Structures are given as structure tokens and as C-alpha cells.
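Take this structure first; my questions come after.
Note that this complex is displayed minus one protein chain, with the remaining chains in position.
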Amino acid sequence: MAQRVTESEFTLDTAAALAAAEPASAIRGRSPWYLAWRRLRRNYVAFAFLGLFVLILIACALAGVYARHVAHTGPNTNHILETVRVDGKPVPVISQGGYIDKKTGKPCTTGGSDCVLLSAIPIGPTWFSAGGRFVLGADQNGRDIAVRLLYGGRNSLIVGIGSSALCVFFAVVLALLAGYFRGWVDFVITRFFDLFYAFPVVLLGIALGSALAINGFHRFGINIQSGSLWIPTLVISYVLIPYVGRPLRGQVLSLREKEFVEAAIAQGASPLRIMFTDLLPNIASSVLVFFTLIIANNIVLEAGLSYLGAGVQPPTPSWGTLITDGQDLIVTRPWLALAPGIAIILTVLSLNVFGDGLRDALDPRAKVKVEH
Amino acid sequence: MNRSVRWKRLATAAAFSAGVALIAAACGGGGSSGGATTSGGTSTGASASGKSFASFNIAMDAGTDYLDPGLSYTVEGWGVMWNVYLPLIGYKHVNGPDGATLVPYLAQDLPQVSSDGKTYTLRLRKGLKYSDGTPVKASDFKKTIERDFIVDSPGVGFFENIVGAKQFEKTKKGDISGITTDDATGKITIRLEAPQGDFMNILATEFAAPVPGNAPGKDTSTSPLPSTGPYMIKSYQPNKQIVEVRNPYFDASKFDGNVPAGNPDKVTWDIIGDDNVALQRTISGQDDWMSYHPIPTDRLASVQQKYADQLKVFTPANTYYFFMNTRVPPFDNVKVRQAVNYAINRDALVRIVGGLAQPTENILPPTYPQYEQHNLYPYNLEKAKRLVAESGTKGMEVTVWNHERGIDPKFTAYLTDVLNKIGFKAKEKIVNAAVYWTTIGNQATKAQIGFADWFQDYPHPLDWFDVLLNGERITQTHNNNYANYDNKKVNAEIDDLKKSPTLTPEVNKRWKALDKTIMQDAPWAPFLNRQFTDFFSSRVDLSCYENHVLYEFDYATICVK
Partner (left out) sequence: MAAFFVRRTVGAALVCVAVTFVVFLIFIVVPGGDPAQRIAGKNATQQNIVNIRHSWGFDQPFYVQYWRMLKKMFSGTLVSYTSQQNVIQQIKQGMPATFSLTIGAGIIWLLFGISVGVIAAVTAGRLSDRVITVLALIGISMPVFWLGIVARYYLAEGGLTSIFPDGEYVPFTQSPVQWFWHLLLPWLVLAVLFIGFYGRVLRGNILDTINEDYVRTAKAKGLSRRRILLKHVLRTSLIPIVTLFGLDFAAVLGGGAILTETVFDLHGVGQYAAQSINNFDLPPIMGVTLYGAFFIVVFSVLVDLFYAYLDPRIRPT
């Protein structure tokens, strides 16, 4: 079960109520954004985790540099029959399998008492004792796991951030339309939300993901090749739109009742203008919080979909596909599955903590909470 | 046929393209080894008196498609049913290549073939009964074949050569005029449109195993049809359990020792999705045989260490290969195809599967008597690069096709890397296994190069060369000749060999030569023959172990300590 984003976390507290809630005396001409920034600045934990996230981002962005200058290989380069010098001793990247004579190390036929059945197992983590090669070991194709982890992280982050941006964008547009026009527009959009609410997220995700993975998407003038990162990005953004759109719509609806909107309408401002210059800024802080937390959520969802074969398609590495690959070797080479999992946890954790801090900063009542 | 490859992550119900059939390797050529322990299978299966025991439990994978002999087309389905629904003629119940020998089952003798090779005559044994007590009639055979057409069986392609079959397939009315039967004498006559060398093997498939004439024209998996063999299916709950018990009307003495009486009184197949769960159940003795579940490579070493005596390794008849589409550049150039054959290091590919495989560059697997190793393409990357340069296709974009299940995508991950090394711009395209075969088998796809494997439907070279490489059988959709290999001389040779009803040494020699001729054109880059494991609980006595060339492990002849 993927993490669910639930509206109750946001509806009551967040930005909609903020402007009104902030006591006038405290503002004294300063913008709520400035105040939020002041609060956030003091939250060192949130900043530490933001730092961690940025670090991960940088590391993944530098995947190519690491691959070329440290590991001396690419993410898809096979080294199956090669040997690597670990502490000066040659070690095969993948050991020989099949029936092997214990003494000579040569293939043998069964029958001899020294003839044992072995499986070919990739090299484990060398932890820099092999001059930067195979730091975290190799997979069954003799590919460098550390390199793939960084490239995989890049893809996971692209999918996570890209899908969140798309998701939040569409959710905001739909929420603004529904909340501003109300009536039948609202009715249609709400039904659309309801419809996708009735799907289990993962079920809809793998249905769309597997279907699109076959041949890509070539309709309505859009051309996406199968195997493209766009497919998981779009699928993930799509299935979560209602989870963001619903609470935002609620906020817009309540804002719509406020005098300043009525005033703008009376002045003859166009709906588009009202939506984007009057309403949007007022939900912007919620949107920002959503965006941060949705990235975290989507990285996890990507991993889940990839595990079920409906996310990022091989050979493109992603943290999800790396875990899947690693599962087959968890007994002998546990790091293959552990490393990408830990990478996901650190990334998601840093986003969650920072997202929390962001929300606390944008929500003036957070201060009260802590004091209690 | 593809073996229904169990997907590591999800126990898949039989992939649509799931397939059939395997050969035991205990002997085969080139050091292909039989088992972790010496295989002592000499069981004739004639009478297992004194060896019978109460129950045999099996941890089965989820690959069973149907338990209806007219519909099942998977290794698993046939493995369950081969001791349940007996064809007129069938395979010897022995270990090793001798298992490919055909013997009469329900028929008194092997068919008499007319001199033009177009008429087959058989006679049903007397006094045979189904497990519900009704007598087996000659006309049931005819109705069985007709039923295959009525239920849209995946096996109907095997019977199209029977006179009147094509007509019946179209209309589903009347009967198949080419089959005549006489219930009184038990005589069955089958007339063919053209001579067909593998027709006896086709008569030995489960699709041709007689079921009562009044069997419903739809899937009967969950209310199994009465059986003719030593066992009958008592119950089947899909994705859960199959229970077989002895057929009360079966009398092994009627079958001249060709069909075993069966040792276990009851056989239970627990359908388990997960390899590790199946392994645990077998180690703990909850189940006795881990069937179709490979031991995860990761755990092979520890299993071998602790339970070497309970482990068998066998090589079913299979070939894993990369096809190269001879109609699409750059692979329309023979130099490029040869280059790929030189460039792939088969030892590397063997390591990808954990070592449980034999490298090969032949089309036929080494378990065939028609196999002769040829060393046309020793690994030579430099030569490969040179050939690509000579062909003038350097720098071309190449898409490498594969499906995503099991270990198979790792082969193309390697191939793609190799193609990039010899001068192409290669990228992979991975397609869901459920639609992979129909996708690459569709000419519109123009798949350039990709992964394929083949497990035999029956032990006969025609099942390889005719099905996979006869240019006359290339079709627009659901094509099995992914390479679109169409060599007039080869086609003529296959067609000519098809006429020979028996596999004489003379004929075998021609097959051997054909394998080499084709590989000189290099429409494929065959790379390995996979080996599989059979693992048993400690109470099983493996001196009775028998692994059949086609049906693999024989649960009817196994015994316990």
C-alpha cells in the first residue's frame, strides 16, 4: 500500500485560514511569507534535512562524474567475465557457477566427490578497496551497483519531482476552476475526483503503467515512447490528482465567499485574473507544502510500481527497479536490496521533515502547538 | 513452446504463451550432467507393487493453465495430466533419451503407416474403462479431436493435416471425415492430407488423449473429465490445490508395462506462488517435491551443502537464443548476424543465470540424437567489430526486444552492451510477457533483434526446424519464425525430411547438417541450454527418481524411504 496523502492533514490548518488567523498586530505591514520565513529559519532540524535532500540531489546529479572518474564504468556496462583487484588480489566480478571441482576450480561432471554445485554470484561491496570500482558490489550482469544507484536515484527523483509538479499543477487548475465557477463545473470536477478516489491508488497505477508500457502513448498529438520516464511520471501524477485537488478545492470554495473576491468581481475583473491573482496566492502556501510532501509520496509510489513491473522499465535503473533486482540476491548480496531502500528512506524522510517544517512555518498556530 | 516462466515477483498464472515440454539430460552430449547425485532411474514403471505409499505432496508453481486435456498447453498442465489422460500412443516411462521412444498406451500397437505415409491405423486395447466405469470406445478418439476444435484448443494446429479437419474448423459442423472408427473392433483410421513425419508424436500429445464422447464442448478443468490413466483428478481449485487419486478402473497389467501402476495412492499439488515458500515447505517435509520452482540461485549453495542428496539437476530440451530479423537492417546482412554470434561470450551469459546452463551455438539442444556440436563462432570481439565495419552498418540504431519476466531481461541487458561495443547504437525495449510473443511475432512490429527461447512440444527435430525456421511458415501475425529466416534450400530440406515417418540414422545425419547450414546463415545467436533443479523432501527415495524427456519428473514412479 503506497502512502496515502490524506486531506485531513491540510484542510483545517493550512493557508486558507492563515491570512485571517494571523493577528493583525503581529503582521505590522510584513508579508505572511516573510513571517513564515522567519519561523522556518529557526527550525534547524528542517534545515538539516533540507540539506540532506540537497546533498542527495547533488550526488545523483553527479552520477556521470562518479561513473567516469571513480568507478570507470557506465550504468549499463556489463563486466561479467572481468576480474577486479581488491586489495591487490584479483577477484572475479561474477564467480563461476555450475558444477565446479573444489580443488582445481574447473568445471566438472557430477560423480566426483570434489565436484560441487555452485551458483555464479556477483562480487559484494568492496568499500573502496578496489580503487572505487564496485563500491557497493555488482549485480548479476556485472554492473556497478553504486553507479546504478546514483543513476537510479536521478531517475527516481526526476519521476518523483516531475510527477509532483504535474500533479500539483493539474490539481490547482481543477481546484481553481471548481471553486471559482462552482455549479456544474464544480459538479463535473468533483465527480472526476470521486471516480478516481474509488480506485485503490496502486491498482490504478499498475493498470495504467502496464498498459502504457507496451507501446507508449501516441494519441492527441502526444508521442511518448514506451520505456520513457514520462510514462511513470504521468501515471503517478495522474492517480494522485484527486488527493491534492479535493482539499484545495475546499479552500478555494471558502475563499470564494470572502469579500475581496466579491469586490474583484464587482470591479469587473476577469475570472482568469481573479483565479490567478486573487485566489492562487492565497492557496500558494498549501500548494507549496503539498508539493514537498507529494514528492516524498511519489518517490515511494514509483518504487512500488516499478516493483510490480509497471513503473520505470528496465534497463533504466531506478531505486524501485534496483530493489527488485536486489531481491533475487538478498541472501548472498543483501546490499543490492538494502542500498536503494535506504536511499529512498533518507530522501523521503528528508522531504517529509522539511515539508513538516514548512507547514509549521506557514501555519502560525504551529507555534502554539509546540509551546503547549 | 516457451516454458511458463514464473515471474519472481508475482506468481503469474500461466503466461499466455506458456509452453511445454522438456527433455531429461542424464546423458546428452558434451558433459551435460544429470543430477547432483547419480541418477539411478531404471524404473520400467511396469508394476510398482510393494512400493506404493499413502500420499505424495507437491509444492507446485502457479503455471497450470487448464486441467482439461483439450486445452492445457503448459509444462505444468501436461506434467499433472500425463498419468491421468492417456493418449493412444505415448512415451516410455524411463529416464534419459530413451524416454523419447513411443510405445502403445491405449492402442494395442504402434500405428501402421501406409506406404505413402498418409494413413495411420490403430486398434484400441480391449476392455478399457474410464474412471467412471464407462467403456473407452474407438469413436471417443474421433470425438476428442473434434472437441479440440470445438473448444478452440491451442492444439488444433497439430491436427490440421487430417483430411477434413480444416473444413471442420471453419464450420464446426458435421465431422472430421479423415478419422474413421469402429467401436466394435476398436479400429481407428486416420488419413492425412500429406505425409507428416512427426504425426506419431502428435498422436502422443495430451490433445489427442481420448475423453468420453459426451464430454462437454467447453473447459472442464474444475469438474475434471473421467480419466484413462492410473490416476484421476479428484478435485481442482485453481490457484490453490489439485488432488489426484487412483483410478479404480485402471489395470496396469493391460498395458504391457508401458504405463506405471503408480506408487502414491494420492497426489496433492499445493499451488504455491513463491520459490522460497515452496523451498521451505519441502525442506520441512510439508511437501515432498518442489515442482517447477527453481531453487533461487541465491540459495542453491546452501541447499546443495545441506541437502545434496535431495537435489537433482536436469537439462530439459531447450534453447535460449537471440533472433535476428533477416528482413530488417542491419540484420538483413549476414555479416552482421555472424558478428553478433562472434561478439557474445556465451560463458558470460551462463554466469547471468547463476551457472546452471550449458553454453551452446546449436539450434537443437544437446539432448537430441540429431545434435552435433559445431564451433562456428568462437568468441572473438575483434572479428565481430571487423565484420560490422565491413557490412557498412556501423552506427546504426538497433532496438533489442525482450519481456520483463524472470531472469530473461538480463540476457538482453548484456546483448545491448555488446551491440554497443561492436559499433551499433543499441537500446532495449522491454514488453510485458503477456503480449511479448504476439508483438515480436507481428510483422508490423519489425522487431530487429531480441530474446527468445524454445522448449519442445514433443521430442522431434521438426518441432524446432519446421516451427521456428521454415520460411514457408512465416506469417503476418503470430509468427514463430521471429528471424523471418527464409532459405529456399533449407525449406526444401525440411519439407523433404518431414516426409520421413521415422528418424533413421540417415535422417538424423541430415538434421545435423541442417543445423550447421542454418547457423552459417546465422538467423539466430543461440547461447545456452538451461538447467533446472528438482528438490525433494528427505523422505523421498531418489533411487526411484525418473525424469522424462518430455514431462520431466514422474510422480507416478517415485517411492519413499
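Order of writing sets the chain letters: A and B. Residues in each chain are counted from 1.
Here, a residue touches a chain if its C-beta (ideal position, glycine included) is under 8 Å from a C-beta of that chain, and two chains touch if they have at least 3 such contacts.
Only a predicted model underlies this, so the values are computations on that prediction, with no experimental measurement involved.
Among the residues A:Ile274, A:Ala310 or A:Leu362, only A:Ala310 touches the chain that is left out of the figure.
Residue B:Gln280 is the one among B:Gln280, B:Asn420, B:Asn508 or B:Ser538 that touches the chain not shown. The hidden chain makes contact, of the residues B:Lys240, B:Lys254 or B:Lys425, with B:Lys240.
Hidden from this view is one chain, which touches chain A at 1-4, 6, 8-9, 12-13, 194-195, 197-203, 206-208, 210-211, 214-215, 296, 300, 303-304, 307-310, 320, 323, 327, 330-331, 334, 337-338, 340-341, 344-345, 348-349, 352-353, 356, 365, 368-372.
Within the complete assembly, residues 1-2, 7, 9-17, 19, 62, 64-66, 71, 73, 152, 154-158, 160, 166, 169-170, 172, 219, 221-222, 237-240, 272-274, 276-277, 280-281, 431-435, 437-439, 442, 445, 457, 467, 475, 477-478, 480 of chain B touch the chain that is not shown.
Methods note: only the chains that are shown with their structure count from here on.
A straight line joining the Cα centres of chain A and chain B is 43 Å long. Chain B meets chain A in the complex at residues 7-10, 31, 33-38, 296-302, 304, 308, 311, 313, 345, 347-348, 350-357, 404, 407, 409-410, 413-414, 416-418, 427-432, 435, 439.
Chain A meets chain B in the complex at residues 76-78, 80-81, 94, 96-99, 107, 109-111, 116-121, 140-143, 210, 213-214, 226-227, 307-309, 313-315, 324, 327-332.
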